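Yeah, one chain of the complex is gone here, protein chain that is, but the others are all in their spots.
Note that the chains take the letters A, B and C in the order they are written out, and that residue 1 is the start of every chain.
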Amino acid sequence: MSSVKVLGINSSPRKYGNSYKLLRIALRAAEEEGAGVEVLHLYDYEIRPCKGCVSDRATKCKYPCIIDDDMKYLYDKVLSADALIISTPIYWFDVSGQLKNFIDRLTALENMILFDGRSWLEGKVAGVIVCGNDGGAVHVASTLLATLNDMGIHIPPWAMVYYVGKDDVLKVKDKLLDAANLGKIIVKAVKLLKGIKTWYDPSMLTRVESYWVREVLREIETTPKVPKSK
Amino acid sequence: MSSVKVLGINSSPRKYGNSYKLLRIALRAAEEEGAGVEVLHLYDYEIRPCKGCVSDRATKCKYPCIIDDDMKYLYDKVLSADALIISTPIYWFDVSGQLKNFIDRLTALENMILFDGRSWLEGKVAGVIVCGNDGGAVHVASTLLATLNDMGIHIPPWAMVYYVGKDDVLKVKDKLLDAANLGKIIVKAVKLLKGIKTWYDPSMLTRVESYWVREVLREIETTPKVPKSK
Amino acid sequence: MSSVKVLGINSSPRKYGNSYKLLRIALRAAEEEGAGVEVLHLYDYEIRPCKGCVSDRATKCKYPCIIDDDMKYLYDKVLSADALIISTPIYWFDVSGQLKNFIDRLTALENMILFDGRSWLEGKVAGVIVCGNDGGAVHVASTLLATLNDMGIHIPPWAMVYYVGKDDVLKVKDKLLDAANLGKIIVKAVKLLKGIKTWYDPSMLTRVESYWVREVLREIETTPKVPKSK
Partner (left out) sequence: MSSVKVLGINSSPRKYGNSYKLLRIALRAAEEEGAGVEVLHLYDYEIRPCKGCVSDRATKCKYPCIIDDDMKYLYDKVLSADALIISTPIYWFDVSGQLKNFIDRLTALENMILFDGRSWLEGKVAGVIVCGNDGGAVHVASTLLATLNDMGIHIPPWAMVYYVGKDDVLKVKDKLLDAANLGKIIVKAVKLLKGIKTWYDPSMLTRVESYWVREVLREIETTPKVPKSK
């Protein structure tokens, strides 16, 4: 049994488009690197919109989510994976609405920090694949990466693979190579980081407040207030 | 001598503002974790705008950059660091122009991929700190993280610390804690990933093109073309 | 009967939150300026995810959309409005998934350009309201505005109202004032621009290709190729 599990998430309604093709190449490389891989097609599942319970009271949002739909199944898939590769088409300079609902609903895992001391996504590794005919690829990819990172996820080098154009991406050499590397790099990173599930340490606050704040203030007092004129 | 070097980059013209304060807290935590740290104030240096040589011919852009200014010094500082923490104020929903010039000029290091087979920034670890009175923090942070990642840099969990508000950030507990964790997490990640400077592997192309593309095509042919009606 | 119709779209699941409150203030100002106003709560409707037909063949996407859900009703509301004010909470640095599905499905109106010579949204006026406890407001607002603009919609000055914080926004003076101005400015802009439904003129291509391209080439030939060294 392979020790590293990579979950591929296809957020396009089409199972034969460029987003899916690059995802497949990435997963193939992950397999070569020794991982077990699986693909989920988000459009095969019913994912209802998040009700924003967290805005009423932070502790109202927790796993399991109160909404009764296919996220039950998808949460388990995410939790048991070491790494995620999310692939999405570009819909109006952003992810598909279906993927956005999926992301919003992941809050129930991230918010476990309030109950369990850590985000249940912390320490995983992720990358993204974004394809579209028109512009917006980097806009989508950077938002996704920032979101995943802010849920506690590690983003390894070159984690953003994007293709803007109308050609069959299986014929675009540099994008194939980027996707293959994404799969490989993600598995490599999982192996190196493995075992460390907790990164954020709330106990640091005491020494920050007791000592470091004072040190910074002392240093600043000795610094001239006006920027050097040039 | 400490084995991990963290370079803090303050992109604010002010050495006593919130961007700088959080940077200092992060670096203090990095020290506690065993790193050697250093701060550079970008406004102390002359950084001329990138001339975009790469757009004329990809190989025209390489280290050392043809522009004769203080980047010579800054390039060396970046190259000798294992990790970067970039701190910036928010100027019109974006980084300061001074930081943007610095980022643009890093192209000379990233573009060494064409000469040396790897980006000279590859394998480093980075995080960002963004402070402002008004909106835009996440917009700035996500763009910075995506940029650094696309230069080959690791983004460890919780690498985006931002504060939106007018208070003295040294009194905002959760932001102090975020900054301290950023410093610690970055050093932890450097230690785990250390020694591995090359992540992207151009030699994968042969097997992608020879085998994997065909596999994907075969799989897609057996998939129905019309999305399930729901 | 008032001649200007403003449609307010609340994309929050909650009808008593900050997003909704600012929307109400904006609509109140629109009324004062003489408009007829209406509010829709997106969470009251079933909006299924876009199937991306346009990616299979551009002309497959047209009004009415093939998906049979509440968008039928919502399309009519949008079409009969002169202006839109879209209000959204921030869910992971982005709009709510429910709003994203709504935006994606508007493609059926925008894509009428292929059948009717113009986007059915062209010439309308719009603004956005974004509220959240955490960061991301500007990221959401700028993406929304760019999207609406790229559907042919006019964005008047100060069209982006955002509040980042946990207070009751009805007590935050400058945000109340921003929202009120948004409502007023939008109606003012509708009045000035009214009657002009077509802005994009495809017939310009002939003279661009026949004359202007040649003029530009001629000018460039007489310009030195190397940027001035400084």
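Just so it is clear, a residue touches a chain if its C-beta (ideal position, glycine included) is under 8 Å from a C-beta of that chain, and two chains touch if they have at least 3 such contacts.
Note that this is a predicted model, so its numbers are computed, not measured.
**Q** For the chain not shown, which residue from A:48, A:77 or A:207 touches it across the whole complex?
**A** Missing-chain contact among the listed residues: A:48.
**Q** Tell me which residue among C:55, C:111 or C:143 touches the hidden chain in the full complex.
**A** From the options C:55, C:111 or C:143, the contact with the absent chain belongs to C:143.
**Q** One chain isn't shown here. Among B:27, B:65, B:95 or B:125, which residue touches it?
**A** Among B:27, B:65, B:95 or B:125, only B:95 touches the chain that is not shown.
**Q** Could you pull out which residues of subunit C are in touch with the chain that's been left out?
**A** Contacting residues on subunit C, toward the hidden partner: 13-16, 20-21, 24-25, 28-29, 32, 43-44, 46, 122-123, 138, 141-143, 145-146, 149-150, 152-160, 170, 173, 176-177, 179-181, 184-185, 188-189, 192-193, 196, 199-202, 204-205, 207-209, 212-213, 215-217, 219-220, 223, 225, 227-228, 230.
**Q** Spell out the interface residues on subunit A facing the chain that's missing from view.
**A** 48, 51, 93, 135-139, 141-142, 162, 164, 227, 230
**Q** Which parts of subunit B are in contact with the chain that was left out?
**A** Residues in contact with the chain left out: 12-14, 17, 43, 47, 49-52, 55-56, 89, 91-98, 100-104, 107, 133, 139, 143, 146-147, 150.
Basically, only the chains that are shown with their structure count from here on.
**Q** List the interface residue numbers of subunit A and of subunit C, divide the shared ones by all numbers used, and answer same when the ratio is over half, different when under half.
**A** same
**Q** If you take the mean of the Cα atoms for each chain, which one ends up farthest from subunit A?
**A** Centroid comparison gives C as the farthest chain from subunit A.
**Q** Suppose each chain is reduced to the average of its Cα coordinates; what separation in Å results between subunit B and subunit C?
**A** 33
**Q** What positions in subunit C touch 2 or more of the other chains?
**A** 51, 93, 139
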